[in-house]
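The complex is shown incomplete by one protein chain, all other protein chains being positioned as in the whole.
Here is chain A:
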Amino acid sequence: MSMIVSSIGQGLLWAVLGVALFLTFRILNFPDMTVEGTFPLGAATAVTAISHGLSPLIATFLAFLAGGFAGLITGLLYTKGKIPILLAGILVMTACLSINLRIMGGANISLLGKQTVFSNHFLESLPKYFDSVFIGFIIISIITILLVLFLQTELGQAFIATGDNPVMARSLGINTDNMTIMGLMVSNGLIGMGGAFIAQSNGYADVNMGIGIIVIALASIIIGEVVFGELTLNQRLIAVTLGSILYRFVLLTVLQLGFSTNDLNLLSALILAICLMLPKLSALLGLDHVIQKGGAGNGAK
């Protein structure tokens, strides 16, 4: 029972990353490596701010801004500097490693004895793990609702069109460079915020906590698509959260089998690789009708 609750709590918190990456990976149609840097950047920013006495909410907001700024840099390198997106992301990610050490003044900071978004009487009165379920649910609900609304505005539609057919978008007067930069800023802002929440949930920030983040975020997207198949855009955003919970559950189950936490990144990579190959495997095994075309995607309602 506690394992299920823990999976849901962790899954909801980590879903922020999946939903954020969805904006770039599925809507803009490219893999953004920046997230490996912005996740610990957000964590470092928030934890440092809290340890300097700022309120946890303001600290989390600062993490959003920091992540958004890193996204801005990646966006400028890609659109104005004409650096390929994969490389632009890697450059900013690498730079973040140094920035994070500068911000924290060391490799890690503990939040022991400090106020976090999790420290209030109501949350502490809940049974174990229920605090992350509660907070996680509120956060991911707000983010998902805001994104669903945004994607249905004229600006949101232009954003979707940019990823779908940039040549057409430009011929309709849509500034695709600006749309791409905006997407990278919001996405990385949310990733930074996710880092802030997870650092507060764990009670510390560490410079190495970004390693493998993109795989975890992708796993929630891909698992959601593989399990739920063809959906509208709004449903797909929700599927990411469910995918994130499922991923946590699989991970915890595997850990129960006797693997250590040191094996986590190997396990994450394996789970994602299997999910990505599922369409191919299922075709091989004649299960084609079971798994829908999750990989091909369906960018809009």
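Miscellaneous remarks
Just so it is clear, contacts are C-beta pairs under 8 Å (C-beta built on N, C-alpha and C of every residue); 3 or more make two chains touch, one makes a residue touch a chain; residues count from 1.
The rule is short, and it goes like this: contacts and distances are computed from a predicted model.
The chain absent from the displayed complex carries the UniProt protein name "ABC transporter ATP-binding protein", chosen from "ABC transporter ATP-binding protein", "Thiol reductant ABC exporter subunit CydC", "Beta-lysine 5,6-aminomutase beta subunit" or "Assimilatory nitrate reductase catalytic subunit".
Across A:Ser119, A:Asn165 or A:Ser282, the single residue that touches the chain missing here is A:Asn165. Note that of A:Ala44, A:Ile174 or A:Ile216, the residue touching the chain absent from this view is A:Ile174. From the options A:Ile4, A:Ile142 or A:Leu155, the residue with contact to the chain not on display is A:Leu155. If you put the missing chain back, the residues of chain A touching it would be 149-150, 152-158, 160-161, 164-165, 167-175, 297-301.
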